[in-house]
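The structure follows.
In this view, the complex is presented without one of its protein chains, the others remaining in place.
Letters A and B mark the chains as written, and numbering starts fresh at 1 in each.
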Amino acid sequence: MTTINEQHVNPLGAKTIVSDADAAHRKPPLLAVGPLAWIKKNLFNTVGDSILTIVVLFIVGSVGVSFVTWTVGQANWYAINFNIRLLMVGRYEPEADWRVTIVVLLTAFTIGMALAAWARMRLSHAIVLGVFVALTFIIPVVIYATLPLPPFYVAAGTAKIGSDSGPVPQDAVAFIAVAGETVSVRLADQFSGSDNKLSQLNSFADSASNGAMNAAANRLETEAQIAELTRLLAADSLTPNQRSRAEGELSRLEDSDPVVDTLKINQTPVHVTILQGSTMQALPDGDVVLTDPSQGMTVTLPEDGWYVLKKEVDDPEVIDLLETKGIYPILLRTITRGLDDTSSVVGSISQYVRMTDTFTTEATIPSDENGRRMPFVVVTSNQYRGTASFSDYLRLYVAPFLNQINVFLLVVSIVGTLGCVVGQLLDRFFSPSLRPRATSTRAITWLLVVVPILGFILIYGLTGDNGFLPITDTRRWGGVLLTMLLTIVGIIGSLPLGILLALGRRSKMPVVSTACTIYIELLRGIPFITVLFMAQLLIPLINPALASFPGAFRAMIATVLFTAAYNAEVVRGGLQAIPGGQDEAAKALGLNGLQVTLFITLPQALRLVIPPMMGNFVGMFKDTSLVAIVGLLDLTGMAQNIVSQTEFLGLRRETFMFIAIFYFIFSYIIAAISRRIESTGAGQAIKMQI
Amino acid sequence: MAETNIEAAQSDEPIIACKDVNKWFGEFHVLRDITVDVAPQEVVVVIGPSGSGKSTFIRCINRLEEHQSGQIMVDGIELGNDMRNIAAIRREIGMVFQQFNLFPHKTVAENITLAPMKVRGWSKDKAEAKAEELLVRVGIPEQANKYPGQLSGGQQQRVAIARALAMEPKIMLFDEPTSALDPEMIKEVLDVMKELALSGMTMIVVTHEMGFAREVADRVIFFDQGRIVEQGTPEYFFESAQHPRTKLFLSQIL
Partner (left out) sequence: MAYDSHNSTGSFQNRSLVPAFLRDQRILSVIGQLIFAFVLVYLISLLWGSILTSLSSKNLTPNLTFLTNRAGFDIGESPSWYSSSSNYGDAFKVGLTNSLRVISAGLVLTTIVGVLAGIFLLSSNWLLRNVTRGAVELLRNTPILIQLIFWYAIVITSLPDFRAPLTLLPEGRFAFPLHWLIEIAVVAFLWFGYLAKDIIGSPRRFFCVAALLGGVVAIEAGFLFLGAAYGSASLNSIGFVIYAVISIVLIALAFTQIKNVMRWRALGLTVGQFVGGLLFYFGILPNNGFPIDITPTIFISRRGFAFPELHATARFAGWLAFVAVGISLALILWIYLGRLTEQTGRAYPRLRYSILAVVIFSVIGWFAVGAQPQPSTVPVIKDDQTVFLSLDDARSQGLLTSADEDYYSTSPIVYVLPVQRVNAAGIVSGYVSGTQVSPEYIALLLGLVIYTAAFIAEIVRAGILAVPKGQIEASRALGFTTTQTLWMIILPQAMRVIIPPLASQYLNLAKNSSLAIAIAFADVVTISTTIMNQSGQSVSGITLIMLTYLTISLIIAFFTNLANRRFQLVTR
């Protein structure tokens, strides 16, 4: 549809064209839109870009793979599973647990209502939450039903394993079990004369069998080292320096016979007996002589409590390796509490906890006729040997963990949802139509004031020892409980103080503004740890009576004083951003100075500074970890405390990984909310008004 | 070789030749089969409703946007992915933006001399002499040592024109140069542009100033929905435009 109008040819020869503007839009070329275009544009735009993509992919991939391998295969997460309570509430009095529960539920309710008031919650959110919580129940059940526990290897015999100082198998091992469980014992494989299979047994093992497996692994490693050194020395790839070192090393290494052969594993019969711990009598069917791997013994246990597995081998030069199911390492822990339900006598009680679940017994360890206490397999020496398979990882760590938290999650989710629903109902029935969220907003404002105070009273206590809500021992506060208390007290205390300081600094009275400026700049110029030290060292000096002032409270004071200085600067920034016209208009209306500040400038400034203020609070939340340095057992302090106990030595990575994730989730959520406020909602609206 | 090319271009070849230029923003077809030739010393005014692709079109000419199909030849050089060609073409095209885009951390004189010195490799003296001359030409010789933040909008836009001219371009592109200005400042900028057109500069101007188009343009091009709907001499365009869209647009704007 092109018309050429000959009358209007312009002097430069360009023709007047009237073309059809309604022609259909054409599709862009294939590589301009769609996923391929996206990939080309974002990942492979230029040669350099492609190289970058591949390099980053390689780095991320290798880090990711090694992280997952470690998480599943190497990590021992039982330090978390055993210590969830410590990490959450520290050594808080168990009798007062209900108070913490109530506070948590109140908080969940408040958060639920806050979501109703400030966010757009839909049914789909509740469904996602429900599915997530349901999964924490379903996953453990599925895992328990489908995945068996790994076997437990026990050595029998009297030969020393490895060097002369190596472990010797025990003649008996005590274990705890629940009534109705079965224990099966059979000879492990003969490993066909090679160390490979022995060294790759990944499961629980007692120290002797662990020693045998390690000896096999070491021998294989030495063999490989010798081969490698020989290869290197044969080739021309070493500097003279390296060559002399390699030669020295080679001369120190010596080849030895396979461990399987020297220990003659599983080449003689072993006499296995399972005794009931209370009576030290063999169970019926619990007395067998095992001669080869095809033959096994299975015993059903009659009652909860201790049992003993005895194993005897005639030949003194031989080690027999037994593969058992139903016997697992035990953690011995000592707790302090009332000795029985009625008396108030406090004493130490030994608890034996099975590693694979939380089955606990307080019965005494069985002893034999000579009064010798039976040895039992402790977690200290035997966690999980070798690289765990994915199913072992799920069965040993994931399922028990989920089992410990799922009820809590369920209750919290229900109460949170309830809060949300209540908020929405309040709005439906009571809010004016012009401001549909007025009621819930007002309710949440009250809750935000009341819940922290009520929560603090509940957790700390109200009256002396025997009254209603007895005062708890602050030294026993710990874990997340203490971290959260520090944070919330810090926020509530530092906000008003910060506002006062900001107003003071902006005051026209030189004495006041100088004093406030000095305070703010002094506190901002020194590290938080100094303030903490000051609070710990100086408060007892003020008055001898304050020597017993709890460390947790001292840390709270330090947090409030320190954060207030930073809050003051943020609030001052907000006050400066309020245009002078607001102040003038208010004065023109006849408000006095105080009224102008209280009703006009300050409310605007505070709304304006919500995002940076939240940033300050995230910083403070992270900084509460510093109280660990002055000896408080907050989440960080508790983690340090746990990994210094013998049972959990060497589990620092797991523990710190866990608490790091905890800190990350909390501060990331707060930071994300503050970003959202800044970019959309309130912050933007206010910016536009100004 | 380059010299002879320029000679040839000035005689009869178009200095800008666009053939079947197409561009998409995602799925949106912004420029559709644009075919335009601009002769040396021609003043072309591009008009059209907002979102019609007229700004995108002139931004394609110095590769601030890349076109996805078709061919754009500027001064005998094809615009493609070759960095050297892009650099060579940008040296020959000056551009003036709606929002001035002066460098706020440089003085007016520095704004003007920076590109000639760093891109053309002129001496400082030469660049400063040129800046002085251009500031006189745009009528603000006394502002040389101020910062852009200290000038009014109209003054800033005149500095921006001087900055573009300092590179001694063969072509000038104006992207709605008066849209961000207060009414009383529009005239001072338009005067500078008229003077420039009379001096024989090749210009493509995107504007809503119909008076300017009528007075100065050699040709008016009307864009709508990414197409050239109609083009012609100002007399033809403003008096006997034929396409209904053009008529509608003109009736709204005049």
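Assume a residue touches a chain if its C-beta (ideal position, glycine included) is under 8 Å from a C-beta of that chain, and two chains touch if they have at least 3 such contacts.
Just so it is clear, the structure is predicted and the values come from calculations on it, not from any experiment.
Student: Of the residues listed, A:529, A:591 or A:606, which one is in contact with the missing chain?
Tutor: A:529
Student: For subunit A, which residues reach the chain that was dropped from this view?
Tutor: 41-43, 45, 49, 52-53, 56-57, 60, 236-242, 245, 248-249, 252, 508-512, 515, 522, 524-530, 533-534, 537-538, 541-544, 618, 622-623, 625-626, 628-629, 636, 640, 652-653, 656, 659-660, 663-664, 667-668, 671
Student: Name every residue on subunit B in touch with the hidden partner chain.
Tutor: The missing chain touches subunit B at positions 62, 64, 80-82, 87, 90-91, 93-95, 97, 99, 101-105, 114-115, 117-119, 121-127, 147, 149-151, 160, 163-164, 167, 173.
Everything that follows uses one rule, which is that only the chains that are shown with their structure count from here on.
Student: Provide the C-alpha centroid distance between subunit A and subunit B, rounded to the nearest whole angstrom.
Tutor: Comparing mean C-alpha positions, subunit B is 61 Å from subunit A.
Student: Would you pull the subunit B residues touching subunit A in the complex into a rising list?
Tutor: It is residues 22, 24, 26-29, 32, 36-37, 39, 42, 68-69, 218-219, 224-225, 227-233, 236, 240, 242-243, 245 of subunit B that touch subunit A.
Student: In their shared complex, at which residues does subunit A touch subunit B?
Tutor: My answer: residues 3, 5, 8, 10-14, 16-19, 21, 23, 25-29, 32-33.
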